[in-house]
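For this view, one protein chain was removed and the others were kept in their places.
After this line comes chain A, so read on.
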Amino acid sequence: MSFDRIREKLNILADAAKYDVSCSSSGGTRKNDNKGLGDSHSSGICHTYTEDGRCVSLLKILLTNHCIYDCLFCVSRKSNDVKRAAFTVDEVVELTMNFYRRNYIEGLFLSSGIFKNADFTMERLLLVCKKLRLEQNYNGYIHLKTIPGASDELIKEAGLYADRMSINLEMPTEAGLKLLAPEKNHADVIKPLDFVQKNIAQFSADKKLIKHVPKFVPAGQSTQMVIGATPESDKDIMYTANAFYKNFSLKRVYYSGYVPISDDTRMPVLGTQPPLLRENRLYQTDWLMRFYGFKVQEILNDANPNLDIDIDPKLSWAIRNMQHFPVDINKADYKMILRIPGIGVMSAQKIVQARKFGKLRIDQLKKIGVAYNRAKHFITCVDSPYQLKDYQGTQIKAFILAESQSKYLKTDSNQLILF
């Protein structure tokens, strides 16, 4: 295999794979007990970050960017005039092993355009996994794309070697998907998601009875939606996410701000900035649902179908619900403390532990890590200054914005901060 040819292939097939934003290597449980290569770090490791600030932990490539479909939002679509390439199974195996040995990566994220048909493609992907696991004693992470339309047998076998499987919804609603990819529908995604989910449940039930049940997709499933290519509201997006978390026990839903790659009139024009701030707000909402005990309906509903752009969704919720505040830091239960703007999960836990030793003061809250200037509008503690008048939510918002403006004025609009 020639030096230049393999470089060219990698450039083409990494470039085509990068729009899948998932890079998580977390949730793996594989141990290196065959004295082979690699193990899984349960919380994942980012080995580097791209210049756009995204984590790189996996070698993310397509097996090939040849595709028989023509999805408008995808660079690999049949009608797009791009260079095509295909790796051999062995090339992928060798790249993975050699990158892994040098501590470049946590593992492999393998996806593919669909060539010939779904089963033919899925078979090749499966072969890569089997070679890595069985011939190379590789225990690093494998994230495998499920190819829609592949047979149950192939998907089930793949689940024995992959740590995570995913299949992308692409557009948040069926209508959106139909608009840009008439040949596709959500049902094709739901069927394999459901099939894999049932198998995960079955394997873990068996594990309780029999000791040596093999692992089956131990890091669970995820999916991705493209944001901003079609006109869905934030409510549409997050209600879909919520339903998929519930129905298929997904580990993650990813939101990928659409990066224009096509001049078709049904899509945002080339050169449009990807909606990065909106994407960030969606992730924040996702976190509020998963770690802060919020119901999606509390954050997004018919009265509020879209997230505020100027403030984060936790603050928005608090300002709309001032009747719950101020919260007494020394008395309130953990769940309520979590809902206070300026207090994250770690700080909330520390507060609940520390107050057993005595009532907390402002300086202690600051040391614990509370963003006090934000939180002060919503709490009382031992030495809170006496407040003469009750401020309205809108006034508090103005205070906080004025303050953060001076602080963040110079940072660009796509600054990513979680609360």
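In the analysis below, a contact is a pair of C-beta atoms (placed from the backbone, for glycine too) under 8 Å apart; a residue touches a chain by one contact, two chains touch by 3 or more; residues count from 1.
Here is the rule we go by: contacts and distances are computed from a predicted model.
Asks: What name does the UniProt record list for the absent chain among "Sigma-70 family RNA polymerase sigma factor", "2-oxoacid:ferredoxin oxidoreductase subunit beta", "TIGR03915 family putative DNA repair protein" or "Peptide ABC transporter ATP-binding protein"?
Replies: In UniProt, the chain excluded from the picture bears the name "TIGR03915 family putative DNA repair protein".
Asks: For the chain left off this view, which of A:Cys67, A:Leu95, A:Met267 or A:Ala375 is in contact with it?
Replies: Spelled out, the listed residue whose C-beta touches the missing chain is A:Leu95.
Asks: Could you tell which one of A:Ile45, A:Ala86 or A:Ile311 touches the chain left off the display?
Replies: A:Ile45
Asks: Since one chain has been left out of the picture, which residues of chain A touch it in the full complex?
Replies: The list for chain A reads 3, 6-7, 10-11, 14-15, 18-19, 31-32, 35-39, 41, 45-56, 59-60, 95, 98-99, 101-104, 137, 257, 259-260, 273-274, 276, 350-351, 353-354, 356-358, 360-361, 364, 367-368, 411-412, 414-416.
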